[in-house]
Structures are given as C-alpha cells and as structure tokens.
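Just passing along the structure, written as structure tokens.
Apart from one protein chain that is not included, each protein chain of the complex appears where it belongs.
Labels A and B are assigned to the chains in the order they are written; within every chain, residues are numbered from 1.
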Amino acid sequence: MSETTIGTPSLADPAARRALMAGVTPEPGAAKQDPILKVDKIERRFGGITAVDVEHLEVQRGIITALIGPNGAGKTTFFNLITGFDKPSSAGSGAHWEFDGRALNKTSASSVAKAGMVRTFQLTKSLNRMTVLDNMMLGAQDQSGENLLKSVFKPLWSGQEKAVEEKAKELLARFKLLEKKDDYAGSLSGGQRKLLEMARALMSDPKMIMLDEPMAGVNPALTQSLLGHIQSLRDEGMTVLFVEHDMHVVRHISDWVVVMAEGRVVAEGPADTVMSNQAVIDAYLGAHHDTDLGDDQVLTDRALEQIEAEVRADEAAHKAAAHDGDHAKHDQQGDKS
Amino acid sequence: MKSRHHVRTAGARAVRKGLVGTMLLGLLLPLLLLVGGSSASAATLCLPKPDETGCISGTVGSRSDPVAGVDVILRDAQGADVETVTTEEDGKFSFTVTEAGDYFVVLDDETLPDGLEQQPPRAAIAGPDGSVKVTAKLGSAVSPIVEVRDQDYDAGGESFSDQIAQSVVNGLRLGLLLALASLGLSLIYGTTGLSNFSHAELVTLGGMVAYGLVNLAGMNLWLGIVATTILCAGVGYVQDRLLWQPLRRRGLGLTQLMIVTIGLALAAQYAYQYFVGASLQKVVVRDFGTTSFGPVTLTNLSFLAMGVAIVAIALVGFVLVKTRIGQATRAVSDNPALAAASGIDVDKIIRLVWTAAAGLAGLAGVLYALVISNGIRWDTGMQILLLLFAAVTLGGLGTAFGAFVGSIIIGLVVELAGPLGAPGDLKYAVALAILIVLLLVRPQGILGRAERVG
Partner (left out) sequence: MDTILEILSAVIREAISPGTAAVAIAVIGLNLHFGYTGLLNFGQSGFMLLGAYGFAISLVHDIPLPLAVLIGLGLAFVFALVLGIPTLQLRGDYLAIVTISAAEIIRFVGRLSTLKDLTGGAQGIQGRTYQPAFVDLSFFGDGAWTLAPFNYTDVAGGAGWVRALGGLVFVVCVVATVIVGRRLKRAADPTRTAPRTGLDGTLGKVLAAVLVLVGLYALFFAMPVTYGRSGVNGWWVRAVAWTLVALSTLVVYLLVRSPWGRLLRGVREDEDAMRSLGRNVFAVKMQSLVIGGLFGALGGMVYVLASTVQPDALGRQITFFSYTALLLGGAATILGPVLGTVLFFSARILIRESARAWVPDSIMSTQQTEQFSFVVVGVALVLLVIFRPQGILGNKRELRFNV
C-alpha cells in the first residue's frame, strides 16, 4: 500500500494530529491548515424541504473526520452531493467545492472517483453475482482491457490484468478475505461485504475515502477489525471522512468531528469536546429531549433502531427482501469463521 | 429470519400448486364459456348448385390494381358474422351460401393496407357499418361491388376546423377508454413495481367475454357490461391469488416477473386465437344510431361509453382519495415496508389492486370493442398496450392521476395526428415518439416525482 501514501506519515502519531488540529477554532466552517476538501454554499432541496444547506466546510488532509448528526440531518445527501451522485439545487448560484485543488462542482460521480475521492455506501453495494476477486479488480483504474477495441485481444491487457490481480489479492489478504476470493460477493456476510467494499475502494489508490456508515449492520466482532483498518489507512496517510451514528465509534477513532443538523453544519471540534457544545445538544434535543447525550447507550440504541428501520425500508423498496434471509444465515456462519 | 424462510418455502410450494391452475383457469376459463368461432379461410372458387348453394364473389380493388391479403367478412341479415375469407394476389374473394336472402359484405379495416379504407357504398346497397348489401339466390352467383379508396380521400364537405373538432372529441373518447385500462396498469406498477405486459390481454379478455355473453349468449348489453367487469375482476383476483402472490413470496425479481407477464401475454393471445379464432368479433350487432352536435358526430354508444368511463374513473379517484382503502393503497405505493409497519395488510391491498385493475381493464375492453375497434380480436388489446405504457409513463410511472392525464393526452395525440398530417398507422407512432421526446426532457413524467438518488 506504499503507493497510496500521501501526506505526512507523521500523522500516525496521535500527538501530531492533536497538534495539527489544535490551532483550528472549533466552530462551523472553520479553516483548516491543509484542507483536502473545501465546500462552499451547497444546498439541496426536495420539494419544500431543505435537506442540505452547507455554507462552508473544510476537511483536513491526513486525519479521520467524522460526520455526525441526528437522523435526517442530511449527512448522506451531503455525501451524495459532493461525490456527484446528486446535484445541488444551488448549482450555478454559488455552489462550489474543490478536492485537492480541483473544482468538482460540474463533475460526474465517476470523475469524482477518478479524481481520488472514493466513497462507499450505507447499504453496501457489492456486486453480488460476481466473485470477490472480480469485485476487487473493478476497483483498479485505467485498465486498457476495458477499452472495447482492445478487449478482444488478450495480449494487449493480460500483463496489466496480472498486476491488478496481484494487487487485489494483497488487499484481500490484508482484509482477511483472500480465501473467499472465488466466492460470489452475494454469499458474504454483511460485515464482510463492508470490508470488501472498503478494500475495493482502495484498489483505486484514492487520496480520500468516504465511508457512509461503515459500521451499520456489522456484528461487534467485525466492528473492531473494521475500526483497525480505518485507523491504519489514516496512519498510512490517507484522509478518511465517515458518517456514523455510533458515538462510541466516533469517540474512539475520529480526530475531528463535524456535526450536522437539519442540513446545516452546526458544530465542529475534537471528538471529546464537541458533544458538550450547546448547538449540538440543541440539535439532538430538537429530535428528542429526555435523553442524556452523555449516555452513549441511549443514543446508540436509538440510532441503531433508526438505521435498522431505514435499512428495512430501503431493502424492501429495492425488493431485496427475498434474499435477506440468506444474508442473515450467512451472517451467522460467516462471522463465526 | 427463520420464520421468514419457512414462509418462503411454503410460498414456493403454493406456487407449484397454483401455477398450472392459474395459467389455465385464470386466463382461459372465461374463454371456455365461448363457443369456438369461425376462422379466416383462403378464398376458393365457388360453383353455384341449383337449390343447394349460391355464390357471393367479387374482387377487392379493381382488376388492374387488386388488393391482396384483405379479410372480407360476410354477415347474415341479422348482422352476425358468417364467414371470413382472405383475398389472394388477384384480390378475389368468394363465399358459398346455403340459404338465399340478404347478406352484407364488409372489409376488415385492420387487414387493409395502410392508407386504404373501404369506400362507403351507394345508399341503395348500403348496409350497417359501411357494409355492402347483396341478395343471394340459390343456384346463381352475385357480385357485390366492394371498392377501396385512399384514407386521406377528401369527401369535400368537411372543413379543417370541423375535422379538428371531430378529432378532439374522438381523442377524448379514446383517452377516456385508455385511462380506464391504464389506471390499473399504473396502480399495479405503483404498488408492486411490476410493468405488466399482459395487461392488454385483460383488455382483450373484457371484449371477448362480452362477445360471449352479449353476442353469443344474447345477454342484455348493460347486464353484459356489468357481468364482464365482474368476471374480469375475478380473473384479476384469481391471478393474484394463484400466481402473483406466491411469486412475491418466492422473492422473484422484478425483471423475472416482467418476463412472466410476457409469457402470460403470449399464451393468452394465442389462446384467444385458439378458442375464438383470428377474426374480429362483434359484441353487439344492433345499430344504435348517431347523434351530431354541430360538426361533431358520434355514435350514441360512444356517448354512453364515455359516460360509463367517466363514472368509473371518478369512482376510482374517489376511492383513492377519500376512503381508507384508497389511503392504504397510496401508502403502499409510497413505501410498502412503511405501510406494512404501520399495520396495513400489503398483500390484501395488492390483491385488491389486481382485482380492480383487471375489472377496469375488462370494462375498457368491452367499451373499446363497442365504440372504437368495432369488435374484438385476439390482438385488440396488444395494439393499445404501447399506448397504455406511453400514457402511464407520460403521466409519471405509478401515479394514478398521472395515468389519467397521460391517457387523455395520448388519446388526443393519436386522434389529432391524422388531420394534422400523419399518415395512417403512423398516428400510433407519433404517440410513441412523443413519449421518447418527453423522457429526454422530463424523465419522471408530467406528474411524477424526481427520484432520490443514492
């Protein structure tokens, strides 16, 4: 993974990261020392409802930034917007965001990924009827064999194919999925698919990886390993931005927390202090007032319920309900092994 | 999760049990009520025998420019179809009759080459529906004069604005009948996500059942319409009960379900041909007369059909908006999982939708056969299937009101395409072309909502 190393490796040291962020004022839209992503005036309305309205946001290079907020705060929509999966309503009237110095506001989702900002999805999008290895190999960029004219002549691409396969196997080994390489991705457990999706994203050597609820629906045993992977990515110099409901996770690994509520960024700051911010308390209180925010358990359970409800609704909507049972079975078997 | 698994296997078993039953019963049973009809046979030379047979033979088109491949229909004095023959290369047709008396000869418009139509006969020999009256005698041959002319033939009297007025009314009539059928298509799509390619066969079924009840069994027309609607609704219920519900439980993908509907459509179309034959069958033979309002002339049946359609559509609209069942239906369309979570029996709602959709389609089929296609044939429904899809897509997939608006627009477009310059069959093509253009501009349809991405 040496080729993915970007930024200063010294950020593997927690003290260095604290020092880096110490100079940043913990307020919404604060300027960072070395922002990899800058977002300005991005707004998205569905009908009369404003789902996202972010005035300004910067994401620091080389650290783990968590994006949190109550349900419906617009986190996923915000993800969709900056990765090109959705278009801001404010397009053409000031909406602007740039990644690594390159403007992205008119770029399609595929070009965003090519620019080095790769995302994963809340509902894992593994390519079910393809093998794990094929899933991985689709992650690699610039394959000459993907050109229609060259594809029929194997010698033109077989060399590169071998290299890509080697890299895929290396990554799979790292994520402990190597022995599953010839299985259909659809036969993996939910947690394994999250891992696969993350590994697949890494195949493209991204500068920044954006994880949409990486822990949702993952069993506790696998959660720990996922967290470890995320941290080691950061330690190798990659920038990580992730959406998460679980405050435990957020506290545990994030170097910086951005809080969204009702589409806006209401607070920013280090994980241990941001939750005592009045704006954050108000934001969560808006949703339900008798919970003590300090109690992780309450927040987590509620959040989990919400996620589950959302997942259920979404899955049903996608008519995936049928193979749900299979997954559940695989979950139990797969995660034990 | 475990219990769910059980449900699915049970469902699978139910599929096996139900399938054969559905395939045969659900679609074909009503057809079994019908007596096998006549089918087109090739023209053979007729030699009259004294006191035994008489001949009615002639040529379609002129001798120098005969029209081949046209179905010529012979009707008896009561207006019932006796026989249908197809003209050969020389345009000749010939019937052998065993009873003397008045007969009517008419060309099947559908089989005429594009742009041609049968020329209305002189008043002296004019029969109902533009047919030519002949009087056959045993032991001799008569030759009715059957002429064709260009469709764009200008009879002279009608002004352009009159034509437009007539077309607008015709368009509304077509639109209303399309709306009847497309409402169901849209509701099924909304609640289950399924594009039902066999919906048109339900329309045909309506016409076929009405033909059996009214024409063959001699039932009163109004009673027949009601009975047909109920019978078709029953077919919808049985279809869902025996086919769609087990398949839903089995967890078949939408694409697979769509292909199932195609197989069903194919089987149904040929089953109609098998049982009823390939020719156009009249639902009623009686002439109900016409009424004119200014430049617009419509048959009285058309007014009644439009009235029935409006009442039915209004009823559906009322149920959807005002009643609990309607609210539940809309809730299922919005989000089936959420609807289920809030205590709505989704399966029951979907079954209701199938029942209502099939009933509406059947009603549309009767009315269509009565006032537009002038009879019912195995492919009557198939011919309007694409118009239905265009209407539903135009209005926004899955919204009932959108389907209504889309249908009216499609109806108007189809009928106005002719006077505005589109030749013959191309009027259907115009409607489809508009659909394609609309998808470019506003993919979610006129009333559809933009989809949430991601």
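In this section, a residue touches a chain if its C-beta (ideal position, glycine included) is under 8 Å from a C-beta of that chain, and two chains touch if they have at least 3 such contacts.
Just so you know, these numbers come straight off a predicted model, no measurement behind them.
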| query | Of B:I56, B:V146, B:A271 or B:L298, which sits in contact with the chain we cannot see? | reply | B:A271
| task | Return the single residue from B:V97, B:V260, B:V283 or B:L298 that touches the missing chain. | result | B:V260
| said: Looking at the full complex, which residue from B:S57, B:T84, B:S167 or B:S195 touches the chain that isn't shown here? | reply: B:S195
| Touch residues of subunit B, complete complex, unshown partner | 15, 19, 23, 39, 68-69, 113-116, 195, 247, 250-253, 255-256, 258-260, 262-271, 273-274, 278, 382, 386, 389-390, 393, 397, 423-426, 428-429, 432-433, 435-437, 439-440, 443, 451, 453-454
| query | Which positions on subunit A touch the chain that was left off? | reply | 83-85, 108-114, 118-121, 125-130, 134, 137-139, 141, 143, 145-148, 151-152, 154, 157, 161, 182-184, 186-187, 197, 200-201, 203-204, 319-320, 322-323, 326
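Simple rule for what comes next: only the chains that are shown with their structure count from here on.
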| Can you give the whole-Å distance between the Cα centres of subunit A and subunit B? | 52
